[in-house]
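Below is one structure, written out as structure tokens; the observations come after it.
Let's turn to chain A:
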Amino acid sequence: MYEKAKDLCEAFQARGIGRRDLMRRLAALGITAGIADMLVNATATRALAADFDWKAYKGTSLKLLLNKHPYADSMIADLEAFKTLTGMDVTYDIFPEDVYFDKVTAALSSHSTEYDAFMTGAYQTWQYGPAGWLVDMNEFLQDKSKVAPNYDWEDILPNLRASDSWSGKPGDALGGPGAKQWALPWGFEVYMLTYNKPVFDKLKLTPPKNMQELMTTAATITQSGGNGMYGVGLRGSRSWATIHPGFLSGYANFGGRDFTVADGKLKSAVNSKESKEFTAQFVQMVQDSGPKNWATYTWYEVGADLGAGTSGMIYDADSLGYFTATGDTKMKGQLGFAPIAPNPEMSHPTSNVWIWSLAMSNFSKRKDATWLFMQWATGTDHLLFGAREHDMIDPVRSSIWKDSEFQAHMEQKVPGFLETYQVTSPDAKIYFTPQPLFFNVTTDWAAALQRMVAKQIPVSEGLDALAAATDRQMSDAGLG
Partner candidate 1 sequence: MSEIPVTPPPLPRRPILPRALPYLLSLPALLVCIGILIPFVTAVWYSLERYNLSMPYMRSFIWFRNYISLFTDPDFWNTIQVSLIYTISTVVLELLLGLGIALLLRERSRLNNIISIALLMPLMTAPAIAALMWKLMTNPGFGVLSWLISLVGVTDFKWASSPHTAMFTVVLVDIWVYTPFMMILLLAGLRSLPQQPFEAAKLDGVNAGFVFLRITLPMLTPFLFTAVLFRTLDSIQQFDIIYAMTQGGPGNSLLVFQVRAYLEFFSYTNVGRSAAILMVLWAITYVLSQVFVRQWMKLRERAHGAS
Partner candidate 2 sequence: MNTAITKNGLHAQAIRTAFGKTTVLHDVSLAVAPGETLVLFGPSGSGKTVLLRAIAGLDPNATGHVTIAGRDVTTAGPEGRSIGVAFQNFALYPHMSARENIASPLRARKLPEREIDEKVSAIAKLLKIDHVLAQQPRALSNGQKQRTALARALVGSPKILLMDDPLRNVDAKLRYEMRMELPRLLRRANAAAVYVTQDYREAMALGDRIAVLIDGHIVQLDDPERVYAAPASVAVARLFGDPPLNLVPCRPTLANDGLHVSVFGLDLTLSMAGALAGREAMLGLRPDSIAIFADPQPGAVAATIAAVTPLHGKVVLLLRTQAGDEILASQVGRAPETGSTIWFRPETDTALLYDTETGLLAGEARTATEEAA
């Protein structure tokens, strides 16, 4: 029986069967979950260990700094596998997102040796990298002796790989020549519409395809949705997080840019004609059919309202739509997904992306051991586990998107999600110009939007003022 179980595990290893399926079949053989887990891990270990010394840092203990996020949960659930594989121990500190990045800044700016690796976004690396807090992952990626043979770096979506790499020179393109790999992509999200099917059915609406339709649809829902329902959920807090999802995706679709770069100098482009055209519509939409307290909305509230049936749709992360559609919410199973290209003249969406990445602290005292962990965490095995068994629904590896079990799993859980992703993803990338003052610029941007929405300043005037203020900041910092 043990042999049979082992065969099963080997088959699993060969991607023949999914892990869940494997566990079910093992259970049928009368093997308890505990032993099954051990077996699975043992075979996984053996397979990986075959041609690479995963045990080189046996006994070492790593510490991670994590954000409270389903992706982190998914990794935590699989940590045992890593421990078995390497004989290393991993502990972690996990913080709510409200305070997570402040915590990272505090730890890194104090050169804390406590954490070896941590979760980050690409934008953050534009600060952390030049500050000297991060290890350039190329040091490891380009050293063949350190890379496990089955670690397929090229399998990671090229836009994402590029987004985490930058030369550090303000205005230089992401992934361009001389770029350093500041972090490894691990999970990400694109921006699309998630909508409340019952209210669309009730009002006989179809998912909007561009900004104009989005505005009318949202207005219709606000007027006729009933029970205090409003049209479209959007983030609006005084934070960079307001700019980067739906807003920037639409902005880019209209051809808007944050900066124009000439001779290494950055000049704000937020008051361009395209920018004004799109921003005016966006502001109008928030005023007419956005959440009443839009100015305090973070993605939690956007998701909570959609889940509670208070908003008709959201223009936000696909993962947020997914978690709301599958989570413990009132609207569970009743949400639909749709791509959107806000500019009527554009045929396809231009979604900005947020990439949850793993970065290595430059103050880590166990860099080589940490590299093993990062390799494992961004490797195919773990990500496949996360995608199939957990909610790691935007895997960064193209092979996983092609995995039939993952596809089946998604299709069954959130019908329509994959098609929407397919339409949205080709042009999904970071549409910001990389530069170290990213957070100043985007926070001011959000504050300016808030003032426009509150009708404290007309859109055109507000954008001119924002551009002037941004230029001043850039030149103060020697960038403009």
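In this section, a residue touches a chain if its C-beta (ideal position, glycine included) is under 8 Å from a C-beta of that chain, and two chains touch if they have at least 3 such contacts; residues count from 1.
Regarding candidate selection, all candidates are chains of the complex that A comes from, given by their letters.
Note that the coordinates shown come from a computational prediction; the quantities given were computed from them, not determined experimentally.
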* **Touching candidate for chain A, same complex, options 1 or 2** => 1
* Show which residues of chain A lie in contact with candidate 1 when the two form their complex. => 101-102, 105-106, 109, 126-128, 130-132, 228, 236-240, 291-296, 305, 308, 310, 436-437, 439-440, 443, 446-448, 450-451, 453-454, 456, 469, 476-478
